[in-house]
Every structure is written in structure tokens, then in C-alpha cells.
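Every protein chain of the complex appears in place save one, which is left out.
Letters are used for the chains, namely A and B, taken in the order the chains are written, and counting of residues starts over at 1 for each.
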């Protein structure tokens, strides 16, 4: 990751480089897509995101692409990772990257291909000429899932993040995961130490936590586990 | 954490953003308070620290505050985390933050509330007007502990950091932890591989280590364990 940051820092000096997706669950483009759509909200308009979740690196049928939405720029592989931001923020333009660096490794397109393109965008280059080819987004927006009922991320506290927008639910809803029932609370501070609850997290998603404890251990949960929501 | 860094990088461009307290022991404001006072010494005058250790987020009785000491600025919750720097560096001014952002999550005040205030300070804003209210520090300095005999931090080598200023002790002192006796050495390089010793660490604190080994495993130690010091 630091090699990618070094590339960006050198090629786009003055642009803040924030290491965003260092700990997305490996190989899970679906989870990554919902995380990206939830976590990008704090970033200012026209931020440039380099987004890489494998598998697929080295496969020549996996296209490298640039997505411009109404809010941000995204550079990464065409493997589903950008689907949720494409739907949520609407597609302003979409390009396949035809440019290739002189040296392209088989396993680190983040450093060799995506970071240099992101640096060009951050420096204000227009994506014209032969290096980029405009295309339609590969999926119709209606075909992209609005929510994911899976655990898409577990943070270092053991909190379980789902891909469900909390605004669609209320304090009366009950979450069920791995046979256990979890009730709502608004804040950590309102829950006795050691009790499990769900709440609207800082990214707007339904998240399951144990007050000053570890929900992953308590509920024996893992990324990909599916929750149900009872009225 | 990167969301907070993004906020800072955008709102205070040009100000170095150092992710400081990413791995303070969770929920332990006491340990965090001693760590902050030990680790801030390398930072130049007027550095602005965003300090967050829960619990308490979302509890409306937990005040957000700004502390200006003789050396630095601190932005964070009024939950004990700033006590040791307040005593060590003396309180130059203290404010309750009355300002609230348009969108304030219930669980991430670091991003929503503390980072924007830190960015204002880093940009040179004066804390006047209705957004800030000057107050007395909530504790008398005499009521703040000078030292902590607990393990307040364990680094990734397994070294055990205490909250005891090493200057008060000498090579003759013996540390006892979990029934085991630990003698002094000045440097790692003076100790045979595999032996346990205590030394004055780079922050001035008493620290227990195993030369090229793991003191946490050797002494079966955890954060919060209490050491004793024998003459």
C-alpha cells in the first residue's frame, strides 16, 4: 500500500493522500462496494479514489476503468466494486483506461496503473486522447442491489457493519444474527457494559456492537454472515 | 480514523496530519492520558492534537472541550483523557465547545466535531464568539495522579509500557510484575537475547522488555496489570 501512496505523493504533489481501503475484506468486491459507498461521504467533491479489491488482477479481461459520478472520481477495476457508488451518486461519465505503463506488474495494478491515472486526474488532466475510451456503465442501475444484509466489515473493536441503510428502519426493529436477537440503542453510552445492541453507525449503516466489548466474539460472526430484520 | 484524517487534511490544508493515537487501549481514558503526556514531547509547540478515547460518545453530559497548555492544543472529550497533559504542561486556557456541526453522528465525534474544531485552530482561528465558552479546568491539578503503576500500553514487539517516569528511579531499583522480578539495563544491546529487563524508554517511562523477545508473553501481562518497584 505504501508503494501506491508513494506513487500518488510523487505524481500528484499537494493532493492529500488518504489510505482508505487498507482493510476491506480480502477478495470481496460486493462488501467493498457497499463500504466505499458508505465511507466516501466525508470526502469533498471531486476527491479521487483509487479502489482495488481483487481477485482478478492479471486477468486481461478485467478492464481498468474511471468512473465520474455527480460527487467524486473513482479509478479501479471493472469488477463490481464501483456498482454502489455508480447507483447512489449517478454516473456522469465512464471510461475504459487504454493507457498502460511501461512496466506493468501482474499483481499490483494499484501501484502501476490505477495510481498514475488517479494522479493525472488529481492534477487536472482531461481524460481525452487515445488513453481513455468512453463507455456505458456495464450494468443498468436498476440491476444493482440497494442494500446488503451481509456483514460487510468488522472493525478492530469487533463491531459488525452491515450494508443496510439505517434510515429505512426504526428503534422498533429487531436484528437477528446467528440465532441471536439484537435490539436497538441510539448510543454506546446508553447501553450497560457488555450488552449487545444495534445502532445507526457514523456512516449511516446498521451496525451491531457490544458496549465496551466485542460483537464478533459474542455472536460468533464473520464477514458474509447474513442478518435478518424483524418488524 | 482515515475519515478523521480526511476531514483534517481538507479543512486544514498544509498542516501535517499525524495519526497519533490509533492504538491506545480501547476505553481506557486513564492509560490514554498518560500515553498522551509521554508521546507528545516530540511535537513542536502549538501542535494541535485530536484526542478521542471512549466510552462516553453519544452521552450528552460528556462535554467536548479545547485545552490550551503552555505547549500544545488539545481537542477532545472531558472524560479524564486530558488530565495528565493539563497537569504536566499547565492550563493556559480551557473552553467548552458549544458549536455543533449540521450532521453529528452518535458514535464518531472525532470526525464530526473534534476534527473540524482542530482544523479551525490549526488555521489560526481565535476561539471567540458563541461557539466556545471559557471554563475552569474541571479538576484541581493536585487531584491528578502523577504516575500510573499500571501497564498503559503494549507495543507490537510485546514491550510493556508503564506510566512511571523513569527519572525518579535508578539502576538499583527492581520491578516486580505478576510475581516475576525484573532488573534494570540501559540498552537492548547490553542484554543477552531472551532476557527480560526494564529500562527508560524513548518517552521517559519505565518499560519492560525481553531482548529480541516478547515481554507480554513472557510475563503473561496485559494492559492494566500493576507493577511494583522495589528499592
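Brief remarks follow.
By definition in this document, a contact is a pair of C-beta atoms (placed from the backbone, for glycine too) under 8 Å apart; a residue touches a chain by one contact, two chains touch by 3 or more.
Keep in mind the model is a prediction, meaning the values are calculated, not measured.
Only one residue from B:100, B:133, B:146 or B:186 touches the chain missing from this view: B:186. Touching the missing chain, out of B:42, B:102 or B:170, is residue B:42. Contact residues of chain B toward the unshown chain are 16, 18-20, 39, 42-44, 157, 186-190, 193, 199-202, 211-212. Take chain A: the residues that touch the chain left off the picture are 2-3, 5-7, 9-10, 13, 26-27, 54-59, 62, 105-108, 111-112.
Assume only the chains that are shown with their structure count from here on.
Mean C-alpha position of chain A lies 31 Å from that of chain B.
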